[in-house]
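Omission of a single protein chain aside, the complex is shown with its protein chains in their original locations.
For clarity, chains are labelled A and B in written order, and residue numbers in each chain start from 1.
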Amino acid sequence: MLKFLKQVSDYTKEAVQAAKYIGQGLSVTFDHMHRRPVTVQYPYEKLIPSERFRGRIHFEFDKCISCEVCVRVCPINLPVVDWEFNKETKKKKLNHYSIDFGVCIFCGNCVEYCPTNCLSMTEEYELATYDRHELNYDNVALGRLPYSVIHSDPMVQPIREFAYLPKGVLSGHDLPAGSRRAGKLPEDILAEMEASEAKK
Amino acid sequence: MSPGIDLQASFIELLEGFGLTHGVAKAIWIPLPMLIIVGAVTVLALVSTWLERKVSAAAQQRIGPEYMGPFGLLVPVADVVKLLFKENISPVNTDPLLFAVAPLLVFIPIFLSFLIVPFGQNLVITDLNIGVFLWISLSSIAPIGLLMAGYSSNNKYSLLGGLRAAAQSISYEIPLALSVLAVVMMSNSLSTIEIVQQQADYGILSWNVWRQPIGFIIFWIAALAECERMPFDLPEAEEELVAGYQTEYSAVKFMLFYAGSYANLVLSALLVAVLYLGGWEFPIPVSLIAGWLGISESTPWLQVLTGSLGIVMTLFKAYLLLFVAILLRWTVPRVRIDQLLDLGWKFLLPVSLVNLLLTAGLKLAFPVAFGG
Partner (left out) sequence: MPESTFGLRRYSENKIVNLADGVQLVSFLVLAAMMIGAAIGVVLLSNIVYSAFLLALVFISMSGMYILLNAGFVAAAQILIYVGAVNVLILFGIMLVNKRQDFVPLKNAWISQVATAGVCLGLFALLSTMVLATPWAISSLTPIGDEAIIEIGKHFFSDYLLPFELASILLLMALIGAIVLARRDYLPDEILGRDRPSEQPSALTLPERPRELISGGK
């Protein structure tokens, strides 16, 4: 009998506890209701990509020396370097260069290893097309100026990312003009470093 | 208790004033409330889909629909238009007849149940003597429709979903009925009007929720399970069963299921409001306020005010409950089928039986407070 009573009381306790937990969960959900939405209304508002964003790769035809380092460091040997050997100048002459962004994983190895810095990352990320073959960029397409969220379209409201907001601000909407991000800017850090170097 | 405004009598008098006979006037009156309620219920269900979207968005720190009409209010309209114009697909090897009848079998009983939902003293289609019992018996037809949908779709997910839905609604019907029975025992009537009137005397203090707290919770849980809402949405569990019995449905037939499920949710919320939260009553009785202000209860404008306040209060309570249901959806994870049946048979059923016994005992002990 006592054992049975104990079971009943345990059962009741568990039921009450379950109800308590559900109540706690509900209060958490309810608390979320009056937080500001984090939504970025995409085609009208766009996030500014961060400094080290790895977007579409930019290629400068004239700088390239056709060394094929990019091909070798690429995990899948993606860049196509079409060159021929010019016997008179004894140099490689680049004819065509292309990267297929439908296959590229934007690891940035090619940019890292390019000896002449003819490859660079841009902040362009809107690569959607109707045909995947359109993603196979040739040297002309690779050499185009990248789309910029800030400058390209007056209809687009650029929004700062979380890490670039002033201290204590959680939303990139309606920032006062000239508000700086929290912490030091890279150029400040650089200037400080140079100053301390000079002191030594 | 004032009888309030009698819409039927005044409408018939108005028509008779235009030179029609009493019979004709009555014949014109008969379909009117039904049409109004069908329209109103559709609107209420659509509003609840909008609310579901908006509240869900808020709970997840999103904005939700915004560009279609003010605050995205036209999204449900767009839904309906889209579903109306979609191609009516029925997959290969389905049973065409059963496939078409199933959504109707789910949809019609739900809309029929609105017959007994009162929005005010006289704002109910029929004050049936069997009241809530009609709702319980009508809601028991739905499993047949679900089984039919599951069977005729020729799809194992659908069949599993249909079987789950049927098992679920059968198991939760019993605690639901038992908690309704406790309320009925206190008000000595099955009629929804009388159940509300019995809670009317002392405003918010006399609402059934204070006398039936256990019954209220059981009823709400069971109603959520009957509506296949989130903690109990096993029949259409997306991760396991695609969409359960609705998997193969599209266009108008899908719309019937969809509208049916939301209308069912609204219906359950309305019935919780009627059974436990004093229906159309204002937290402070209107007659009391009128007494303080020295206004006669039979003043026409006061009656109109009371009537519209009744509708507003009923809807407000119902939508408050709906809001809780949506919050629950984003709070509680889905239960497993064995947990579901455990909860139904091993927890809700015994507790609701104890609740019934307790109510009967209290009714005998304190007939004043528990409806002698």
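Side notes on the structure shown:
Following the convention adopted for this analysis, a contact is a pair of C-beta atoms (placed from the backbone, for glycine too) under 8 Å apart; a residue touches a chain by one contact, two chains touch by 3 or more.
Note that the structure is a prediction, hence the values are computed from the model and not measured.
When the full complex is taken into account, the listed residue touching the unshown chain is B:Leu159, out of B:Ala59, B:Val75, B:Ile110 or B:Leu159. Across B:Val75, B:Val106 or B:Leu147, the residue that sits in touch with the chain not pictured is B:Leu147. Taking the complete complex into account, B:Gly19 is the one of B:Gly19, B:Pro70 or B:Gly294 that touches the chain left out. From the set B:Val41, B:Val124 or B:Leu190, the residue in touch with the chain omitted from the display is B:Leu190, counting the whole complex.
Contact between chain B and the absent chain runs through residues 19, 21, 23-24, 26-27, 98, 128-130, 133-134, 136-138, 140-141, 143-144, 147-148, 150-151, 159, 162-163, 166-167, 170, 173, 190, 342, 346-347.
Rule of thumb we're sticking to: only the chains that are shown with their structure count from here on.
Contact residues of chain B toward chain A in the complex are 55, 57-63, 324, 327-328, 330-332, 347. Taken together, the chain A residues at the contact with chain B in this complex read 15, 22, 25-26, 28-30, 32-39, 41.
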